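Up next, chain A:
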Amino acid sequence: MIALLIRDLRLAVRAGGGFGLGLAFFLLVAVIVPLGVGPEPATLAKISPGILWVGALLSCLLSLDRIFALDFEDGSLDLLATSPMPLEGVVTVKALAHWLVTGLPLVLVAPVLGLLLNLPGAGYAWLLASLALGTPALSVIGAFGAALTVGLKRGGLLMSLLVLPLYLPTLIFGAEVVRRGAQGLAVGTPLALLAGITAGSLALLPFAAAAAIRVNLR
Partner candidate 1 sequence: MSIWEYANPKRFMQTSGVLLPWVTAAALVCLIAGLIWGFFLTPDADKFGSTVKIIYLHVPAAMMAISAWMMMLVASLIWIIRRHHVSALSAKAAAPVGLTFTLIGLVTGAIWGEPMWGTWWAWDPRLTSFLILALFYLGYIALWQAVEDPDTAADLTSVLCIVGSVFAFLSRYAVLFWNQGLHQGASLSVDQAEHVADVYSNPLYVCIAGFILLFVSLVLLRTRTEIRARRMQALLARERLA
Partner candidate 2 sequence: MMPELGKYAVVVGAAYAASIVLILALVALSVWRAGVVKRALRDVEERMEKQRG
């Protein structure tokens, strides 16, 4: 399993691995929004929690459909399926690799972009906490979507349509944590629900994703 993780990280970092794609997109969103909405600090402050979360979510989505497609195209997925590693484990490791390559950098960069969007001071800690808790769910739900559409023509577009509705609970609770945190309100409930969804997804979705891959390899 560790070997697969190392291989995937190496593949992502090497040329053409798309390491910086998610980050660049996130930066783009954070730059475009003020240009579109206007520099008015008050409005920016109000919408910054939501925009940061939507930006992080879309950046995750952007880099997810390649997670199985590359291995499917060069035949590695068939070989992984016949290897001693259980497919559920392979899915979890791939989701983890995607999180390390895309999710984690988003979490670290988000506060900097928070400055661009004039996020209120109290919000930064909660932004970090909610993204750290939420992005693993985005990765594993996205891995499920990628598993469903591996091998399909135009799978990437379809995957976004399938995965977006599944992202909504995480998005709503995540943005809510930051919004309440920024206003100094109690964040207990949304944080707990966010963590609950992530825990549930991490525990159950790899099984659904592995089943979907087995069906697609048939």
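The candidate set was assembled so that all candidates are chains of the complex that A comes from, given by their letters.
The rule we apply is simple: a residue touches a chain if its C-beta (ideal position, glycine included) is under 8 Å from a C-beta of that chain, and two chains touch if they have at least 3 such contacts; residues count from 1.
In this text, all values refer to a predicted model and were calculated from it rather than measured experimentally.
What touches chain A in this complex, out of the candidates 1 or 2, is 1.
Those residues of chain A that touch candidate 1 in the shared complex are 144, 148-149, 152-155, 158, 161-162, 164-166, 168-169, 172-173, 176, 189-190, 193, 197, 205, 208, 211-212, 215-216, 218.
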